[in-house]
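Some chains have been omitted; the remaining ones sit where they do in the full complex.
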Amino acid sequence: MSEQKLKSRREFIRLAGMASIGLGAAACAANVAPLPPTTTPASPDSMAAMTPAPAATMVDMDTMHEAGVKKFLDNIGKDARFFGNKLEPKVVNGVKEFTLTCSEIQWDAGGGAMADAMAYNGTVPGPEIRVTEGDAVRVIVKNDMKRQSTSVHFHGQAVPNNMDGVPFITQPPIKPGQSFTYEFTVKNVGSSMYHSHHNSAEQVTRGLLGAFIVDRKDKAKDPAYDSDYTLILNDGVGGFTFNGKGFPYTQPIAARLGEKIRIRYMNEGLMIHPMHLHGLEQLVFAADGWNLPNPYYCDTINIAPGQRFDVIVTAHTAGVWAFHCHILNHAESSNGMFGMVTAVIVK
Amino acid sequence: MSEQKLKSRREFIRLAGMASIGLGAAACAANVAPLPPTTTPASPDSMAAMTPAPAATMVDMDTMHEAGVKKFLDNIGKDARFFGNKLEPKVVNGVKEFTLTCSEIQWDAGGGAMADAMAYNGTVPGPEIRVTEGDAVRVIVKNDMKRQSTSVHFHGQAVPNNMDGVPFITQPPIKPGQSFTYEFTVKNVGSSMYHSHHNSAEQVTRGLLGAFIVDRKDKAKDPAYDSDYTLILNDGVGGFTFNGKGFPYTQPIAARLGEKIRIRYMNEGLMIHPMHLHGLEQLVFAADGWNLPNPYYCDTINIAPGQRFDVIVTAHTAGVWAFHCHILNHAESSNGMFGMVTAVIVK
């Protein structure tokens, strides 16, 4: 089966499956908040893979699985933004100043099936904000959305109450066309997040979320590592995604033999996601930014909505190691792997 | 929009949304056990907030959010039972004797939308039973329900087998009109629960549950704390609730600056609830009543059905700190925050 034929077949399945997505994935399994009727449901290619397909022969099934893997391998290195979407600050009188602009966009979780999204600076997730412990930080939030007010909560950061981002409690909502400036000195180290705290069951599931990472001044307090990756787990707009993309449009972590990799899991969805890495054990050393008194090993770490966990993976064995959510219907269907699947590739 | 108009609008939405509650919240998301046809489904105001609303303008949305927050703030201190529903024992020959009467009631999770419930002593949850390590305890359970037998299991307490509350294994069920007396010496310290262990997927989700707390004799074995709160997490009768109430009818924890607050989470529902507190970190020090060998910090703690976790929160910064389940559709909709939301207010 040619790539072209395969694509149109998948397109057919995607369209044929919409009714059952309505009943199955959106209304039930994904536990997604009901959306207002003025918007259309997310329908990326990857979600299509969750729906009952016309009975495929065994040969079809294998062909489709193979095509997905090939697409994933072909796509390596072609999405620099997947792990590299970082927001550079402007330094103003010693304050690191970041600007986030909210807008309604079409988001492509991969394969060109667009979904109605809300985004910071045009991407889902928004760009990573990265600062250092003790930094003075200013985040200017501009609301360019047409229909909804918003606000930003720095999840995991202890900020003054008036910077906490809860409308009608700590601030007025930021109406369309308005801005709001958050300013605080960074106290908490490690893996935090920023996301909408207004109509959040819709706004966060549609994409108003991002990583807020704080480097420690004294790096000796953390375990040693050579590289540092953030994986934002999501089950909102775009279906089951890592950093906004579903397999085969995810990017792998590439490591040299012996490399110590720090992985920061952040769950911005509505469901748990137990992350399983093949072949290489995970040393869990931090929860929600705080180092654990006693790190422990596992191969499958369960991350609930709102939680972050940091792990160290030592790339002790060469190979392409599958890396996926172990709720199997978040990761594979009879049409092949999809959604929350990527790999650690050790050379 | 006036408060009156708002109320009738919400009433309209509540009624309009019933069909989709039937498909969405009750049958799917909430994972609630099917109920016999002789009873009607729970339909509090708070559940209405989960259903798709007629397309609201942005102004409507903000107005409704603001109204909810105002109602929450206005309601502070007006429900002494929320944290203060405790059952005083009668001391009989050195035995602390408690009486629990089961009955079918209408339960108001807030806002006056009543739901068919089963209750101990007329409230959901039932009143807190509080004793001390080593106490001799007698709990007389009277079944005043019309239609169902019942039993009580002391979840987290190591009792003699014939006091364990499992019908046809450790005792006969307590039929309507009958009583059963549980007697045991309290061995386990910390945060336990009592609840029905007969037809429990219905009886517990309808409200036959409560806290059973055991104070330690040697308080030096626990971390120091100034105040002590129990939060029973539930997704049964009344929708998503803390101590039987959904936002804006929940009560905040009020603390002075510097206060050390002990919070006892107890999950009596059918779903996980990752509890996120803004601004103030949580020191997790006990699981199911047993102190952890190494307490750890987090801002979001995941509690599964049947689990209890005890945390210490130090009120180091003044403000109104949002405190909610981080499965966002357990806590907010386009109509405003609802369900599993409260606050810690530090002055």
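So that you can tell them apart, the chains are marked A and B in the order they are listed, and the count of residues begins at 1 in each.
Operating definition for what follows: a residue touches a chain if its C-beta (ideal position, glycine included) is under 8 Å from a C-beta of that chain, and two chains touch if they have at least 3 such contacts.
What you see is a predicted model; the values in this text were computed from it and never measured.
Number of identical chains making up the complete complex in this structure, 2 of which are shown: 3.
The rule we apply is simple: only the chains that are shown with their structure count from here on.
On the chain B side of its complex with chain A, the touching residues are 20, 23-24, 28-29, 50-53, 55-58, 61-62, 65-66, 69-70, 272, 274, 276, 278-281, 294-300, 302, 316-322, 326-329, 331-334, 343. Every residue of chain A that touches chain B in the complex is listed here, in rising order: 27-28, 31-38, 147-149, 153, 155-156, 158-162, 164, 166-170, 173, 175-176, 197-202, 204-205, 270-272, 287-290, 292-294, 302, 304-307.
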